[in-house]
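Shown here: the complex without one of its protein chains, the others still in place.
As written, the chains take the letters A, B and C, and residue 1 is the first residue of each chain.
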Amino acid sequence: MNKIKLDGIFPPLITSFENDEVALDKFADNIQKLNSANLSGYVVLGSNGETCFLTKNEKLSLISKVKSTASDGKIIIAGTGMDSIKETVSLTNDAAFEGADAALILTPSFFKGRMNHDALLEYFSAVADQVKIPVIIYNVPKFTNVVIQPKTVKELAKHKNICGIKSSSTDIAYLGEISNLVNTDFNILAGTASILYAGLCLGASGGILAAANLLPNECVKIYESYKSGNLDEALSLQNNLLAVNKAITATFGVAGLKKAMDWLGYYGGLPRSPLQKLNNNEEEKLKQILIEENYLSK
Amino acid sequence: MNKIKLDGIFPPLITSFENDEVALDKFADNIQKLNSANLSGYVVLGSNGETCFLTKNEKLSLISKVKSTASDGKIIIAGTGMDSIKETVSLTNDAAFEGADAALILTPSFFKGRMNHDALLEYFSAVADQVKIPVIIYNVPKFTNVVIQPKTVKELAKHKNICGIKSSSTDIAYLGEISNLVNTDFNILAGTASILYAGLCLGASGGILAAANLLPNECVKIYESYKSGNLDEALSLQNNLLAVNKAITATFGVAGLKKAMDWLGYYGGLPRSPLQKLNNNEEEKLKQILIEENYLSK
Amino acid sequence: MNKIKLDGIFPPLITSFENDEVALDKFADNIQKLNSANLSGYVVLGSNGETCFLTKNEKLSLISKVKSTASDGKIIIAGTGMDSIKETVSLTNDAAFEGADAALILTPSFFKGRMNHDALLEYFSAVADQVKIPVIIYNVPKFTNVVIQPKTVKELAKHKNICGIKSSSTDIAYLGEISNLVNTDFNILAGTASILYAGLCLGASGGILAAANLLPNECVKIYESYKSGNLDEALSLQNNLLAVNKAITATFGVAGLKKAMDWLGYYGGLPRSPLQKLNNNEEEKLKQILIEENYLSK
Partner (left out) sequence: MNKIKLDGIFPPLITSFENDEVALDKFADNIQKLNSANLSGYVVLGSNGETCFLTKNEKLSLISKVKSTASDGKIIIAGTGMDSIKETVSLTNDAAFEGADAALILTPSFFKGRMNHDALLEYFSAVADQVKIPVIIYNVPKFTNVVIQPKTVKELAKHKNICGIKSSSTDIAYLGEISNLVNTDFNILAGTASILYAGLCLGASGGILAAANLLPNECVKIYESYKSGNLDEALSLQNNLLAVNKAITATFGVAGLKKAMDWLGYYGGLPRSPLQKLNNNEEEKLKQILIEENYLSK
């Protein structure tokens, strides 16, 4: 079992639904469109994949589909974390069987007040010991209200089957502290486009970015500009994404992300029940932002 | 399908583990001891049951065991809520098959910022439409960071298969507002011993109380004193429980609850990994509280 | 220096402004109208008094005015707490000179994460040692993000110049715990109408209620019904206030409280800059609530 190298841009794929059922063909259509961009791979079953609303069978069918649809060389990362260690190990190994190259594992969060250093060390160690693919720690306090401490990450980074962290917090002091505590072969991935540039400046190797579902080339270009030393260009490109990224994440969430994808030539569709679609007013506001930022014509 | 009447006291049973595996015999032992108290029934797979750490098979085996062990007339309530409507319906109907009389359904919470009136109305309506036993809404912001609004509860209370709410918030304005908005046949259950008396004063019909795992008679007596009009006695009895209740819930959580059960003649044991047991210092503090409050001798 | 007895209902008076300046005559008009109700006294410079926007001179002029306008026997409580002990002592003693009978002292809150047991014990002890009128602790986490712990209140209740607490949290477990820890001569005042009835059931002696600015008799009647043993009536009367109370506190705040006062025959006027008045949509919603609850005709 070897540590995997994760750099560049990965979209956390949305899950496509028709009549509230998983639509694998629409899902595959999006991937085929994304294949032409210089993305490093795909994340399936992330937060934006509405994974919390899926059954186990649906989850495995999505992994299988992304594996069979992704172009050669794309790394497949599957979000398989649950509070239960048993369930997480079981799903992760099934995901590996379906073709996942790495697992993105949420911090457990039900007992949020108790998920301290010892608990999270135990959780991630136990999972990493038992799964067949490398583990990426997923820190996303917006959804979990749990923050895995930098000292815990430092310890876990020594585990031979834990290869990185996706940090979806916008707290750059947090990302910087982790970057300073781990070796350079530990992959730090920015979890949202608005922190990509600053993350790269502090040692991140790439990003898992919702915005890459609809603007993959724009996201990749930030990364490539940074890597080739064109810092001003990288920052400028990121700035061009800020308003849209805020709209499809913080402001309008998955429903907004999907609606924007519809407008930009992908299949977005509706979120799964009980998540609500945008109302007309929200839809209009989102459209205005896309127009103002020149991603959509009037 | 009829609405069920829920009054009196229900312990949310802990799940017993040995060597980190579910220990059904120890679980049954506790129930047999509790059978002698005048409890109205049992909640299995509540928050204190560490349900988030269990597999589906483990969950069903626990429901089956409580059904076969509970004395006659005890109402069995199973905690079967998950974010996924499909998974929730499936588990709830399996729980009904195993003997559960009602289902305690958590508010979905992954997309906490989006779980507004419309989303929760849709979620609970969809679940209640498809399950074979009555639904009790479970509002527990401490764990979910979601509060189901009183106006949503008012709407849901009209559904013929939604019979009540467990309100684990200590916000009495919230409980009072709900009580004022629903009909008296809608069961309002206080979710922690510290709000039982005030809850009863405002129209609650009983409580689902962690403290009833180890002090069932003391909890029942509060209810009975209130019902027989001895308000001063009821308040005094509740006051006697405050310090212990705080220790086994807010301060030390499930690990504290289990340790206290060990001391009071039940099988507590350890929480499941990754939840941590009390350290020596915490254990000593908990013991002091039980001694000071006269539930344990030195 | 003797402890003062505080029971019954106190309105936390709004501060009247005209052209953004304190309007003492309008302020006095409201008090004269309120004098006819069976209120126990008045709170001046509470949260709803927009005290944070006032200069020291304005504060003292308001205390002086309420003293000269209140009918005989009304207890005058002045909100004089600030983070600085020196400033708090100075203002409190000036308030005493102007006629205040007791001081309502906010928990200091700038360094919110540091306001622990020791800090708050030291703060309130130091203030109480140096001021000439009894101190009422003011716990209002909605505005301070600080909660003074029950064990701290227990200690402070022994101070000969600390006579009570206004608890504006709706957490009834908190109020109940304090009530259980202090002697009966320590005054516990409910901080909002929605917890008045439950508070009285748990040992509170009255309330400081924003709603008493516009519905003084309705608030007093809850208290009197409770005191005369008509519990069902007391609860029913409180239930009648819930929707309006929520609107003029949580939903619309001071701007809503003032607008409702305008409609019910008092002088509400506008909040002081930078606090914003209600927009048309909010105003319409507030009016609908007052109409639905029969406090206003169409």
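Basically, a residue touches a chain if its C-beta (ideal position, glycine included) is under 8 Å from a C-beta of that chain, and two chains touch if they have at least 3 such contacts.
What you see is a predicted model; the values in this text were computed from it and never measured.
J.: Who does the absent chain touch among those shown?
T.: Contacts of the omitted chain with visible chains: A, C.
J.: With respect to the chain omitted from the figure, which of C:4, C:23, C:37 or C:119 is a touching residue?
T.: Answer from the full complex: C:119 touches the omitted chain.
J.: Just one of C:4, C:37, C:85 or C:264 touches the chain that is missing; which is it?
T.: C:85
J.: Identify the residue among A:88, A:192 or A:225 that touches the chain left out of the display.
T.: A:192
J.: Just the residue numbers, please: which parts of subunit A touch the chain that's not shown?
T.: 170-174, 176-177, 180, 192, 194-195, 197-198, 201-203, 231, 235, 238-239, 242, 246
J.: Footprint of the hidden chain on subunit C, which residues?
T.: Residues of subunit C in contact with the hidden chain: 47, 52-55, 82-87, 90, 108, 110-116, 118-120, 122-123, 126, 142-143, 145, 253-255, 273-276.
We adopt the following convention: only the chains that are shown with their structure count from here on.
J.: Looking at which chains touch which, would you call it a line, ring, star, complete or other?
T.: It is a line, because the chains touch in a row without closing up.
J.: Fit subunit A to subunit B on CA atoms, both being copies of the same sequence, and give the resulting rotation angle in degrees, nearest 5.
T.: My answer is 180 degrees for the C-alpha fit.
J.: Please work out the Cα centroid separation of subunit A and subunit B, and write it as a whole number of Å.
T.: 35
J.: Centre to centre, by mean C-alpha position, how many angstrom separate subunit A and subunit C?
T.: Taking the mean C-alpha position of each chain, the two centres sit 48 Å apart.
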